[in-house]
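Report on the structure given below.
Here the complex is missing one protein chain, while the rest keep their positions.
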Amino acid sequence: MTTPATMPADRKPVLSVEDLQIRIRGEHGPFTVVSDMSLAVAAGETLCIVGESGCGKSMTALALLRLLPEAAEIAGGRIKINGRDILKLNGHDVEDLRGEEIAMIFQEPLTALNPVMTIGDQIAETVRQHRKVSASAAMARAVEALKLVQMPDPERRARQYPHELSGGMRQRAMIALALACDPKIIVADEPTTALDVTIQAQILGLIADLQKRLGSAQILITHDLGVVAEVADRVIVMYAGRKVEEASVYDLFDHPIHPYTKGLMGAIPRGRASERLTDIPGTVPPMWDLPKGCAFAPRCPGASARCLEERPPFEEKRPGHFAACWEHDDV
Amino acid sequence: MIAYIIRRLLLFIPMAVGMVVVTFGLLLIIPGDPASVLLGQEASPEAIERLRDSLGLNDPWYVRLWDYFANLLSGDFGTSIFQNQPVATIILGRLGATLELAVAALVIATVLGLAMGVISAMRQGSIVDTVTMIFAQLGVSMPVYWLGLLLMLAFAVQLGWLPAIGRGPPLPEAFWAALTGKPQVLMDSLSHLLLPALALSAMPAAIISRLTRTSMLEMLREDFVRTAYAKGLRRPRVIIRHVLRNALLPVLSVIGLRFGMLLGGAVLTESIFAWPGLGQLTITAISQRDLPLIQGIVLTFALIFALVNLIVDLLYAAVDPRVRLG
Amino acid sequence: MRLPKPLRNPSFVIGAAITLFIVGCAVLAPYVAPYGVEQMDMRNRFAGPSLEHLLGTDNFGRDLWSRMVFGARISLIIAVVSVGGAALIGTVVGLVSGYFGGWVDLVLGRITDIFLGFPAIILALAIVAVLGPGIMNVSLALIVVFWTEYARVVRGAALVLREQNYVQAARALGASPLRIIFREILPNALGPIIVLASLGLGTAIISESALSFLGFGLPPPAPTWGWTLSYGTRFMRDEPWLAIVSGAAIMITVLGFNLLGDGLRDLLDPRQLSRGGGERRND
Amino acid sequence: MKKLLLSTTALILAMAIGPALAQEEIVVGTDVDAGTLDARLTRDTTAYRVADLVYSGLVHITPKLEAVPDLVESWETPDPQTFVFKLREGLKFSDGTPLTADDVVYTYTTLLDPDFNAPMRTLYTPIKSVEKVDDLTVKFNLDTPYAPLLSYLDLGIVPQELAEGGQDLATQPVGAGPMKLASWNRGAEIVLEANPNYWAGAPKIEKVTLKIIPDNSARAQAFEAGDLDVIQSPLSPQDISRLAADDRFGNAIMPGLGVTYINFNTKDPLLADPKMRQAFAMLVDQQTIVGDIYQGVDEVATSVLLPSSWAYSPEIKQPTFNLEGAVALFNELGWTDSNGDGILDKDGKNLTVTLATHSEDPNRVQTVEFLQAMFSQAGVDAKTQITDWPSFSTNYVQKSQHQIALLGWLNLVDPDRLLFSQLTTGGSTNWGGYSNPKVDELLEKGRSSLDQKERAAAYQEAAKILAEELPYFIVSYQGYQLFYDKDFPSEVNATPRGYLRGLIGMETQ
Partner (left out) sequence: MSEAPLLQVEGLTVHFPIRKGVLQRQVGTVRAVDGIDFTLKRGETLSLVGESGCGKSTTGLALMGLVKATGGTVTFAGERIAGLRGAALRSFRRRVQIVFQDPFSSLNPRQRVRDIIRAPLDIHGVGTPKERRKRVAQLMERVGLRPDQADNFPHQFSGGQRQRIGIARALALEPEIIICDEPVSALDVSVQAQILNLLADLQRDLGVSYLFISHDLGVVEHISRRVAVMYLGKIVEIADRDALFASPTHPYTELLMKSAPSLDPRQRRIFSASSDFVPSATRKPAGCPFHPRCPLATEKCTTVDPALTSRDDGRLVACHHR
């Protein structure tokens, strides 16, 4: 079953994913953690993938760079960067893409940066991998990248180790690392989750600002609808390894369709003083033991008998607004 | 930094005092005394008693302990009862041999252990990994003296390739000789060193290889390794620059710890290969109840142990910028 | 049908099998051994393996298999007593030191350092020289030598565990230090202790044999492996069999405990032990 | 990895080819490092052997244990309590200074000073005084006639001037022997070189290296590997039979000067009765011990007199192995297995005895282990006690806390040396507390008479009594073995004491 990837017809996707399947060999035997995942993103656009822990959003992000952990494998689908299916490339060709065409910003910069190498060395290393330049030129480029992310005193910071920087500065360094070779696509996996709120604001501002200036395509993975509201152009909501809803950010926040999306929004306490929160009862089912029908059905307040039996298709419910739900036929 | 080193060295003092007291206490209650050993079977009880008097063995223990510490403070480690020489001279004469053996074993163990560990981790689950880890298991399971004897039997006795026992010219001298045109001196020195060092290195090599493997596998799962791949780096570069360097950190502290144990293991190895080092001296000193000498040896071991730990910590700080010594 | 987790761990399976075999032999020694352990036959010295003598005979014509089986008893008793004692003392010291910290930790730490500074074999030699040979004395010597290792590891674990929120929670409830140490911390430090003890059994066996080898172990005619090996090395040139068998007995037993320990390490919480070893300060 | 192996092989080959030994050097294996090389204080085999080369004494003891002149030209005994020695002319120490009667007087005077703590002082205590008659003449005055004295006068003469000047002879010995100390690497080797100032001229061998290899088997292996030119006792019996069969090596195998014996504690209530001691002695299977444990390198002993000695008599015989006889004797003494548990008992008490020896000598440990089994067969509940020598000697033997101990005596150049201190009432090393006035009298006579026949008669009579009363049961006469490379650069004249003068190609013997 091919799920449609929404993309305004006038724009050409830089990155597109079709029917991606990811499987994991685990304690309970192999099981699928991401199914029928399709997405597309164009230059200058920010696509947010939102969902709670374990929904498969990070796996999807890693798959885009073919960086899945050893126990996981891509079991099907296509990932195309500028039309080239990277799943068909050999090792070195993929390595050439990483950092050059598509770069990644990780969640926790303290662990994602090598603790025993200076910031500058780590950035320069990327540059030298992809460009034939001298060591000093690479270092100059690293300092430039640090300037780009508005790192204060970049020359000095380049000579420091990750632990010597504050959380916010580390994340700036991480971003500088990703931008060092001007990639067309940036994948950011929860880039602000580990940060304090004032710093988060700065980093989100920086990311938005940089994208505007560099015109890259961006995929941002987050669990925080607040972040989504701040930066997304389009949004994919994931639940239990599948897309449940996809729409432009305005459509999604104005008229959420899927009960899970609605539940998430109701559960956020922000600006709801003393009002009782609408929680989603129950817990996410384990991926190796998914219910037969709609994975959300057991927790869904409006679930019908059909929901428990048959999985709803992911379809366009309103123009440009897709969802997978039997009970909603809003047109 | 300097303050750190000074503090660490100051901490050594209570440890050394404690070790002297423990050793002293043990020697006090160990049956047998140097006088009777010194005078041999044919000595009369009166002669033994007279010698005990003149050695001060009949003084109360606190007087003896006090005297020992008083002498220590003035830099006097005492005089060996049996060798009529200052303890410091005797120990210094032997220390080189033991350090040579221990360092050689450590170098072999480190090189071998790291190589095996890295190869194993890179080929996790393969035949190479399995075979390497079986060797590592055997390495930690084999009594060092048994391995020593087997090696001696095979390479010295049966094959006759290497000398069975003893020490050639001291290695530093031998290196100098080789540089000044006498390579056979170096060969002689190395040929004597090879078997005992090999026997002594088996256990630490096995431990290092296993630890390196575990540590490598752990590091391979670290986020920054994923970052390195995400940057587009080639695998060898990721392994060497990112994985190995970080994986070495825990290995480093174990190497230091092992060095202390190597010195202990040298006791057995030295007695099998007739290596004229501290280990053999220890056995002799204990069997002769040569108190000042035993005390001196214990202090030497303690000092080496403390110094090695200090060096490892300093190295650690040098390799890992996160560790700040202050 | 998948095997239960422990049975899928080859280290554990092989280690447990070897250990079971050795322990079985030791426990059932009088039934497994076809000959008396001191039954000499000077006309049949150094016989090779045969149906009559499974492993041949030793330098007194005694049945080697019977000697090895009874030797296993001695080795295992010493190993178990010394490891048990060392683990007990080390654990208590480590827990107290790690939990209370401060000057208690400082004093206990210094004491641990003192014992750690001695090369193990030398300390053991001296203690056996003081106490005289005998199963309990050798065990005691090994306890004195080995307790520091447990103290170090358990202290490391206690330092980590006492910062755990559930320990904080217990303190918040007003639990006494004793309750916290034994109900909250100890059960969680048990993994590394068990692993360490399992590996320690192997080390104890090697150490005991080394003591015997140097002439400080149980005196003959006790059928210790160390003495048999010590004798064996005397005859090694012409009759290597004795040394090979006794050395192999030691090696296989130690291998069994090591594999078992490794297996347990994988099965029990694998990270805590490696963390317990070297602490480092991160800023 | 492959490369590493290849280069290692190359290295090994290079070593194998190595330079051949120069003709005038020999390398001797020895078991311990010398403690001190001051001739008056030596106490271990290596020190004796080195001192024998570095120093010369008034006399030299031949392989046949006869005293022949060394530094002296001749001597006289004007009366049984006086010895007068005439020194050779022009004697020089290795450093070139002259050796005179003063040095002889100094050597013996210091030796006899109790505060000097010389280990062998007891051997010389009958000496009342040593005096210089003139530069070349020295007179020894004795308290009593003391026949064994000559055998001990091979003690090296030390230079008075140097010793009093503060030179530490223990580490920097200077003597008038055929060799002199070149270097001493503690724990590893002692290197000696020929002394051109030796009165009989420098020996043919220019350099003697003693390599210290404590483990007997390791030493044998080193010898077989060609690292050593000579090895000698103590050696493992196993190695001896192999080396003797190897035609690359020459050997000298001869009776030694030591015994391995059982010391019965006659003060122990259980062992006070000579019959009990006899019964226990009958449990000692000497044939098996000597044949299997010692592999025939020692000899079954029959009495306290060594076969090589002039006092030996084949007529005197200790009890021999007789299991049934022993049991019968035990029964006769009231020890029977009354409760059928296989252990003899009397008055409700089991016949329990402890067999002790020290752990340093593996052959003695094996012997005790074997004896324990034999004792058990006879129904004796025998325990073993094996500890290192210092504990063993201090705790048990010197305090007479032992019951049955397996021990040895070495250097028995005279019967007196095995018997007088050990078995006379109150003797300084009479650990078993043996006392028999008749024996006391005979041993006194043996040491004071200067007539060898008379002495022999006295010792034989004593030996006869001892063979019955058995404070000592001599298990074996130790053998002495020396192996040398067939290409040995000089003639080999071995001596059971293991001294090396017969190996260095000396002009005169």
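Every chain is named by a letter (A, B, C and D) in the order it is written, and numbering of its residues begins at 1.
Note that a residue touches a chain if its C-beta (ideal position, glycine included) is under 8 Å from a C-beta of that chain, and two chains touch if they have at least 3 such contacts.
Keep in mind the model is a prediction, meaning the values are calculated, not measured.
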{"item": "Among A:P162, A:G263, A:G293 or A:P312, residue touching the chain not depicted", "value": "A:G263"}
{"item": "Omitted-chain contact residue, chosen from A:A71, A:A135 or A:A201", "value": "A:A201"}
{"item": "Residue among A:L65, A:V227 or A:A240 touching the omitted chain", "value": "A:V227"}
{"item": "Contact set of chain C toward the excluded chain (per top definition)", "value": "164-166, 168-176, 179, 183-184, 187-188, 190"}
{"item": "Interface residues of chain A (partner: the chain not displayed)", "value": "52-53, 150, 152, 166, 168-169, 196-202, 204-206, 208-209, 223-230, 232, 249-250, 253, 263-281, 283-284"}
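The definition used in the following text is that only the chains that are shown with their structure count from here on.
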{"item": "Given chain C and chain D, the chains that contact each of them", "value": "B"}
{"item": "Pair joined by the larger number of C-beta contacts - A-B, B-D", "value": "B-D"}
{"item": "Centre-of-Cα separation between chain C and chain A, whole angstrom", "value": "51"}
{"item": "Where chain A and chain D are represented by their mean Cα positions, the distance between them in whole Å", "value": "89"}
{"item": "Junction residues of chain D, two or more chains touched", "value": "221, 360, 387-388, 391"}
{"item": "Chain A: positions in contact with at least two other chains", "value": "163-164"}
{"item": "Chain C to chain B touching residues, read off their complex", "value": "110-111, 113-122, 125-127, 129-130, 132, 202, 206, 209-210, 213-214, 229, 233, 236-237, 240, 243, 247, 250-252, 254-255, 258-259, 262, 274, 277-278, 280-283"}
{"item": "Partner chain D, residues of chain C touching it in the complex", "value": "38, 40, 42, 45, 59-60, 129, 132-133, 215-216, 219-221, 230-231, 233-239"}
{"item": "Residue ranges of chain B touching chain A (in the complex, touch as defined)", "value": "221-224, 226-235, 237, 241-242, 245-246, 249, 319-322"}
